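Just one protein chain is left out here, and the rest sit where they should.
This part shows chain A:
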Amino acid sequence: MTSPRPIATSARPITSPRPGVRRSRRNTVIGVVLTALMLFPVYWMLNVSLTPQQDMRKTPPDLLPLHPTFEGYRAVLNDQMPYLGTSLLIGLGTVAVTLVLAAPAGFSLAKLRPRGGGVLSLGLLIAQMVPGIVMAMGFYGIFLNLGLLNSWWGLIIADSTIAVPFGVMIFTAFMAGIPDELTDAARIDGANTWRAFWSVVLPVSRNALVTVSLFSFLWAWSDFVFANTLDGGGELRPITLGIYHYIGNNNQEWNAIMATAVVASVPAAALLVLAQRYVAAGVTAGAVKD
């Protein structure tokens, strides 16, 4: 994703630079148009979040927020702050649980060759295929019996099930690429396996750490299925439920709903910026093996 290869892939042999440059410019124009089309819903979300209530059902709708209002965002500040805080807490908790479980396991699967490692890997792959709604129903019964329903840390446990198998797979793929000499050198210096993992392998695996953290945060932040089934009536409810109840309760104030949606999208935007540096390498290492 970082270093573009020299432009040798163009169809016809380039005789003069002119047509190539022109074609590149044309491609850029097409690309910008396609991107604009693709991102129109995102733009529309922003536009509606700034539209005054009385203009909401106007025909034709205002394509540009010429008379922006911030009443939607004011509503977010008044109503949604606790939900945002809960989501932050649940997101960070999920990241912690995921990293603590996935990083050592990935290290073991990649470097220590535990017996039954193949079966475990297969199990993780299958675990990713279980529909969230099925997990939610199973969790509901368990949480009901244990009295964990409507608790924020019960939701952390449930949300972590989305991220842990993915995390182990990313760590395994990444750590398998770390040369053995590195850990061997640490071992010769007298470090035990834990030390080798903690002070040699983990620091080198920064890309994988960032990738797994970002995705597990994003998934926990975005989770709706578990939140709605396991935390529907809790004191601390996440932002996805905040939006959902907004839609249910005041069907009319779409600028407030869309303003909440914009705020709830901020972590995704942050991820996108960071993605350029870390995630691409991590995900493609896990997704498509060369």
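As a working rule, contacts are C-beta pairs under 8 Å (C-beta built on N, C-alpha and C of every residue); 3 or more make two chains touch, one makes a residue touch a chain; residues count from 1.
Here, contacts and distances are computed from a predicted model.
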Protein name (UniProt record) of the chain left out of view, among "Acyl carrier protein", "XdhC family protein", "Lactose transport system permease protein LacF" or "ABC transporter ATP-binding protein": "Lactose transport system permease protein LacF"
Candidate in contact with the missing chain, chosen from A:Arg25, A:Arg74 or A:Arg206: A:Arg25
Selected from A:Ala75, A:Ile170 or A:Val200 as touching the chain missing from the view: A:Ile170
For chain A, residues in touch with the removed chain: 1, 4-5, 7-13, 23-25, 27-28, 30-32, 34-35, 38-39, 41-42, 44-45, 48, 56-61, 100-102, 104-105, 107-110, 112-115, 117-118, 120-142, 144-145, 157-158, 160-161, 164, 166, 168-170, 172-173, 176, 193, 197, 218, 221-222, 224-225, 228-229, 240, 243-244, 247, 254, 257-258, 261, 264-265, 268-269, 271-272, 275-276, 283-284, 286-290
